[in-house]
Structures are given as structure tokens and as C-alpha cells.
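Let me begin by handing over the structure; questions about it come next.
Left out: one protein chain. Kept in place: all the others.
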Amino acid sequence: MRNDTARWPEPRSSELIELDGLTITPVTLDRQVLVSGTNALSKETLPLVTWPEVESAASYALAVRRDRVLRVNGPAVIDGWDEDAELAISDVSDGYRVFDIRCHDMDALLGYGGEVALSLPSRSVARLWFGFGTFIYRINENVLRIHVVDYQADAMIDALVSALIKS
Amino acid sequence: MQIFTCPSCGARDEREFHFSGELGKVRPNTTGEVNEEEWATYLHTQGNELGAVREVWMHMTCAELFVMERDSVTMEVLSTTPLRKDVS
Partner (left out) sequence: MSSHRISRSVSERVLNFTFDGRRYVGREGDTIASALLANGVRVMGRSFKYHRPRGPWGAWVDDPNAVMSVRLGTVELPNCPATTTYLEEGMVARSVNAWPSAQFDIKAGLDVFHRWLSAGFYYKTFMWPDWHLFEPMIRRMAGLGAVSDDVLENYVSEQTHDRCAVLVIGAGPAGLVAARKAAEAGEDVALVDDHRLLGGGVYQQKTLEGKTPDVWVAEQTAAITAAGGRILTATTAFGIFDHQLVGLVQQGAFGTAPKLIRMRAGRVVMATGALDRPITFANNDRPGIFSVDAAAEYLARYDVLLGRRIALVSNNTLADGTEARLTTAGATVIRIDPTTGALKARGSKRLKGIWQDDRLHSADTILASGGMTPTVHLWRHAGGKLDWCDNRQVFVPGKGPDFLTAVGAANGEFDIDAAIAKVREPETAIKTSYHMTPLWPQPGSKGRQWIDFQHDVTLKDVELAARENYVSVEHLKRYTTLGMAHDQGKTSNMAGLAAMAAIQDRPIPEIGTTTFRPPFVPVPIETYHGHHRGQNLHPVKRLRLENAHRAAGAALCEYGGWLRPGWYGAGEAKDRIRAEVLQARKAAGIFDGSPLGKIEVMGPDAEDFVNFVYYNTIATMKPGQIRYGFMLTEGGVVYDDGVIARLGPNRFVISCSSSHVDGVRNHLETWRQDGNDPDRIYVQDTTAHWATVTVTGPKARDIVAALLPNEDVSAKAFQHMTFIETEWQGTPIRVARVSFTGDSSFELSLRQSKAEDLWGAVKSLAEPMGAGLMGLEAMLILRAEKGFIVVGKDTDGETMPHDLGFGVPRSKKKAAFLGDRSLHTEKANTKVRNQLVGLQVEDDSGPLPTGAHLTNGDTRPKSQGYVTSSYLSPTLDQPIALAMVQNGAARMGETVTVWHLGETRNATICSPCFFDTDGDRLNA
């Protein structure tokens, strides 16, 4: 194998990034739990988040697909198959890295990474953005919250920062 | 890029999708006898029609499989419906 240590910069620290007109802040959540089941959405008690609604509650459930949510900061759970509720539950709290992006022109920012816009509603917050699997939603009129798979987080931020650099 | 409509998530860029196979391929029951020709047909034969085709696609972003009817010549999407029977 080739020693590529010098070709890759060190992992990004969890510092705030400030760019032209926007700030990217790493966020630590209490908990992220994947919940799947036929009734995962209908029986969910936390507020369900879709796109492009704003969700400002401290705990909520991201609608990921027909039969799956990602609970953010909800109650502690036991991993496994819950027979009574008919739900599959997995703690993935360290599986997604989370960033808040404050910006005033959200559509312009989103347009860098894909065909995502406030005018295009969706029942799921799961997106391909810059080619990476993410969850994207709003916690505030001007703040996007983005979850990205932990081992791709640096790559996604690299892509976002590079894309915003104008020549 | 084309736009496909996942029955679960809505309209999305084609890069979020992956072709899974032609609709209608039924797996032979391999606990019984399956002759070589039947198995080879199942493995290798494709319809590959010109015009309206019915295909199974996966929306990889949410991992949902669905049926897409489209025109293989004009690229027009005619319909997308869930693969399962009893859902909206």
C-alpha cells in the first residue's frame, strides 16, 4: 500500500467555520435513534419533521422514509426489536455528525449541492447533497441542520467549502 | 439529469436512484426442481423493450423500492407506484 499520510490533511476540528455570509457550527445532540416499523410515523409522539417546515422543539423525529424516523434527543431507548410496538430500534447517536448552517439565502446555498429548494416540499428529510447521504431540515427560518454519516462528514464539509469558493 | 418521483419522498434528482431490475421477474421455487432453462431465463433474460417499460427502481436515499413505468425511448416517466400492494 502507498503511504498517503501527507496527501490528506488532518481531520477537521469541531470548530465553527465562517464563510462569505454563512456560518457552519458543529452541534452535539444528546441522542439519535433510528426507529423502523410499519407505524413508525403514525405512532410517533415526538413532532415529525419534513421539508421545508421549521421545527424549533428540542426533541423531534425526522421523517426519513415511509417506515422510518430518526429520533433526535428523545427519551433513552433499549436497542433491538420491540415486539409490542413492532419497532426496530438502534441507537446511532455517534453515527451521524451534525452541523447547523446559518445563512440568509437558503435556496442559493442548497443549490450548490443538489436540486433542493424551499419551494420543493418533501415528505422525507433524507437527501443526496454534494453526493453524500444527509438529513436536511430547518430548525429556524435561517438555520439549516444537517446530519451526515460520521465517516463522510469531513468530506462533505470539504465539498461544501470548496463549492462556495469563487474563482 | 432526470427527475424521478419516489412514492415515499417525492420528486428527486436521478442521482438518488438505482435501477433494480425489470418488473415481473419471479424467483422460481428452488426448494423443488427448477430446470436449467428456467433458471437461466430468470438469471439472464431481459425484455429490454422499446417504448413503455415497467421497472423496479430503488430510491437509495431512503432505500425504498418502487415501480416506475417509463418510456425507454423518450425518457418520459409515465408513473411511479409503490412496490408493495397496500400502501398509498
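Just so it is clear, A and B label the chains in written order, and each chain counts residues from 1 on its own.
Everything that follows uses one rule, which is that a contact is a pair of C-beta atoms (placed from the backbone, for glycine too) under 8 Å apart; a residue touches a chain by one contact, two chains touch by 3 or more.
Everything numeric in this text was worked out from a predicted model, so none of it was measured.
Chain A residues in contact with the hidden partner, per the touch definition given at the top, are 1-5, 7-11, 34, 36-38, 67, 80-81, 83, 88, 90-96, 108, 111-112, 114-117, 119, 149-155, 158-159, 162-163, 165-167. Listed here are the chain B residues that touch the chain not shown: 1-3, 18, 20-21, 27-31, 34, 36, 39, 42-43, 56, 58, 60, 63-65, 74-75, 77, 83-84.
Operating definition for what follows: only the chains that are shown with their structure count from here on.
Interface residues of chain A, counted against chain B in their complex, comprise 64-66, 68, 114-115, 120-124, 126-128, 131, 133.
Only residues 1, 3, 6, 8-13, 15-16, 60-64, 87 of chain B touch chain A when the two sit together in their complex.
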